[in-house]
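Only a single protein chain was left out; the remaining protein chains are all shown in position.
Chain lettering (A and B) follows the sequence in which the chains are written, and residue indices restart at 1 in each chain.
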Amino acid sequence: MPVITYIDAVTQALREEMRRDRRVFVLGEDVGVRGGVFRATNGLIDEFGEDRVLDTPLTESAIVGVSIGSAAYGMRPVAEIQFADFIMPAVNQIISEAARLRYRSNNDWHCPLVIRAPYGGGVHGALYHSQSVESIFMSVPGLKIVVPSTPYDVKGLLKSAIRDEDPVLFFEHKRCYRLIKGEVPEEDYTIPIGKAEVKREGTDVTVISYGLTLHFALKAAEQLEKEGISVHVLDLRTLRPLDKEAILEATAKTGKVLIVHEDNKTGGVGGEVSALITEEAFFELDAPVRRLCGPDVPAMPYSPPLEKEYMLSPEKVAAAIRELAEF
Amino acid sequence: MATDVTMPQLGESVTEGTITRWLKKPGDRVAKYEPLCEVATDKVNAEVPSTISGTLLEIVAEEGATVEVGQLICRIEEEGGAASPQPVDQGRESSPSASASAGQETPSMKRRYSPAVLRLAQEHGIDLERIEGTGKGGRITRKDVLQYIEGRKAASPASPRGDESPAAAEKKPAVPEIQLPAAGTSAKREGISVSLEEGDQEVPVSSVRRTIAQRMVTSKHEAPHAWTMVEADVTGLVQLRERLKNDFKEREGISLTYLPFFIKAVVDSLKEFPYLNSVWAGDRIILKKRINISIAVATDDALYVPVIHDADEKSIGGLAKAIHRLAEKTRSGKLTLEDMQGGTFTVNNTGSFGSILSQPIINYPQAAILSVESIVKRPVIKDSMIAIRDMVHLCLSLDHRILDGLMAGRFLQRVKERVEAYGPDTQI
Partner (left out) sequence: MGEARHLSLGLSDDQVLDMYRYMLLARKIDERMWLLNRAGKIPFVISCQGQEAIQVGAAFALDREKDWLCPYYRDMGMVLVFGQTARDLMLSAFAKAEDPNSGGRQMPGHFGDSRYRILSGSSPVTTQLPHAAGIGYAAKLEEKDLVVLTCCGEGSSNQGDFHEACNFAGVHNLPVIFMVQNNKYAISVPLKKQVAGGHVYKRAEGYGFPGVRVDGNDPLKVYEVVKQAVERARRGEGPTLIEAIAYRLVPHSSDDDDRSYRSREEVEEARKNDPLLLFKQYLTDCGILTEEKERELNERIAREVDDATEYAEAAPYPEPEDLYKHVYAE
């Protein structure tokens, strides 16, 4: 099976879906001729033309707004926001419009839209090219939020997102783009949205994570195995809706849960997962549910020591797991 | 002094680059900032400038090679030895934000039970005081409890198979494990207000007493008790024992009481009536294969109910020895956990303190309990004539969920037949 990078999986999924369904089209800044600033849409304009791989003006609100209109009409737009940090002008369209279209029309209209955006830091992106924004949308019913961690998951989930009848926010950790490689089948396959996956079996501590930090958790687990600590790693893959069953099952496996994400701690997804666990798996808990997250500062600074202090790492994750294992 | 030149990070998220063309060759002079080679990455194509002035010594990464960021690509002999100023504080370790403040004594965590630990303890009837905690500050962890359960299972595999059976009945030991209720529940006196008058003495309830109390309540509460009794003519048994007891004492060094004889009769009858050797498990009845007889041993302050495991494999002599051994252990406080676990049927020798009739409380979660009352001489009709015979009452309390009168009655009949069958020539 071919081994490809995380970002190639994005391109592959887009290409296959555009071939499969004429209604699918891509739009965003620099996605056409340039192939995207990260090359996520590389080569698509050559195959599908500039009408289906559209270089938009610099205007996030309109990118999403226009997508909503086309989606409501019956198309399947896949909008790219160049950096998740720049999604802010589009928040009004996403929350007030896309999330509510089906509900407010009493199912008369709906919005099968995908918004893709690279998020996350560790690339000297500073305050405005490193942010995690998923928590802004976590509390919005009507939206789905997907954050895959492996190339295999990327392809399967992006296809599902495109075929989904509701708006899906698809966040790709930019550091994973070229760093993470994996086997991806060349055939068509989908992965259901809303299903987490156990990426590693273990018996001592459960780590729940997504995105880049999922890989940190796996790395930490490898290291800790040598120290005799067995780590169970659950990849959420979808943040909204959360895979409640998988979360509770993973909790019951060890009784000790560490939630890891790069986003700020306060108000982050970890709080929601933690509440779910204590609410429904109280008697499985052998320790308080812990969260290892980004610090509560506005964003990740540019200067290397500051970025390093902010970012999580396999070492930081391992230290937290170790502490929990010893509790 | 040779300086290493490494592949720089040529863009956000770039992790490697391919050398497309070297612009300098070994021996060439290189000025600071002069380009050394051309590099292609996924995002940008660029030139790598030299960071120092000097002479190119050797090319490490050839044209066409793909090199990770930070890896060596060439070496330059620096001229003049004036190194470029290194920034101060590079790579300083970030101070640990939440480092543990070791130093002050943390109170022992031994009794800081987590929800999982408490749940498991309750489900398996475990006395948490008995477990060593391997967690932080001596805390008992879920793992500790699970390992303890495994260890117990291995020690006395009373349960036939499977951990799949519902936690409740199967895993509950048949003997009073000292089960400390969660802190607080026992403290509530359930609204009992008893007034203290002068001269009244308050005796604090020991943990053993508390446990016994708890078990009695549970047993009566859970199992609907029914009771039946038969009367057996054990004149032959009395004669038998008279004949054997001195030799036995000499040979074995212990007394031969009546109890082993009764237990033997019970055990053989249990083989015929497995339902008497069973456990209620909610949606099913579990017929226990092994026959482990719990016997009651009284001490000054409490009643202990140790177990003779596999009583059906023992002879009367063997049973006598087992009884003696357990009684000794009880009196000297040396009963082990294993001694207390796994009982499937209880025989209570109430006759030993003169009782002729009792209504014993079932040793939860067993199905029934038999009390052997005092053997008394009484006038009875035998062969249409009045005779003085040694008579004994055998009383059976049963869990009416599992057993009904018919089966219990039949069982008792068989016990009666067996004890009545003992005669002076019976072999033990």
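Keep this in mind: a contact is a pair of C-beta atoms (placed from the backbone, for glycine too) under 8 Å apart; a residue touches a chain by one contact, two chains touch by 3 or more.
Keep in mind that what you see is a predicted model, and the values were worked out from it rather than measured.
Colleague: Looking beyond the chains shown, say which of A:F25, A:F86, A:Y119 or A:Y152 touches the absent one.
Modeller: Checking the options A:F25, A:F86, A:Y119 or A:Y152, the one contacting the hidden chain is A:F86.
Colleague: Any idea which of A:E29, A:D243, A:E262 or A:D286 touches the chain not displayed?
Modeller: Among A:E29, A:D243, A:E262 or A:D286, only A:E29 touches the chain that is not shown.
Colleague: Could you tell me which of A:F48, A:F170 or A:Y310 touches the chain that is not displayed?
Modeller: Once the missing chain is taken into account, the touching residue is A:Y310.
Colleague: Touching the hidden chain in the complete assembly: which of A:R116, A:H129 or A:K199 does that?
Modeller: Of the candidates A:R116, A:H129 or A:K199, A:H129 is in touch with the missing chain.
Colleague: I need the residue numbers on chain B that touch the omitted chain, in ascending order.
Modeller: The missing chain touches chain B at positions 6-12, 33, 35, 43-51, 84-90, 92, 94-95.
Colleague: In the complete complex, the non-displayed chain touches which residues of chain A?
Modeller: Answer for chain A: residues 29-30, 33-35, 37, 55-62, 83, 85-86, 88-89, 124-129, 295-298, 301-306, 308-310 touch the chain left out.
The criterion applied here is as follows: only the chains that are shown with their structure count from here on.
Colleague: Hey, how far is the Cα centre of chain A from the one of chain B, in Å?
Modeller: 43
Colleague: Quick one: in the complex, what on chain B touches chain A?
Modeller: 9, 12-16, 42-43, 89, 92, 94, 97, 114-119, 135-136, 139, 141-143
Colleague: Show which residues of chain A lie in contact with chain B when the two form their complex.
Modeller: For chain A paired with chain B, touching residues are 37-39, 123-125, 129, 174-175, 177-179, 204, 254-256, 282-287, 295, 305, 308-309, 326-327.
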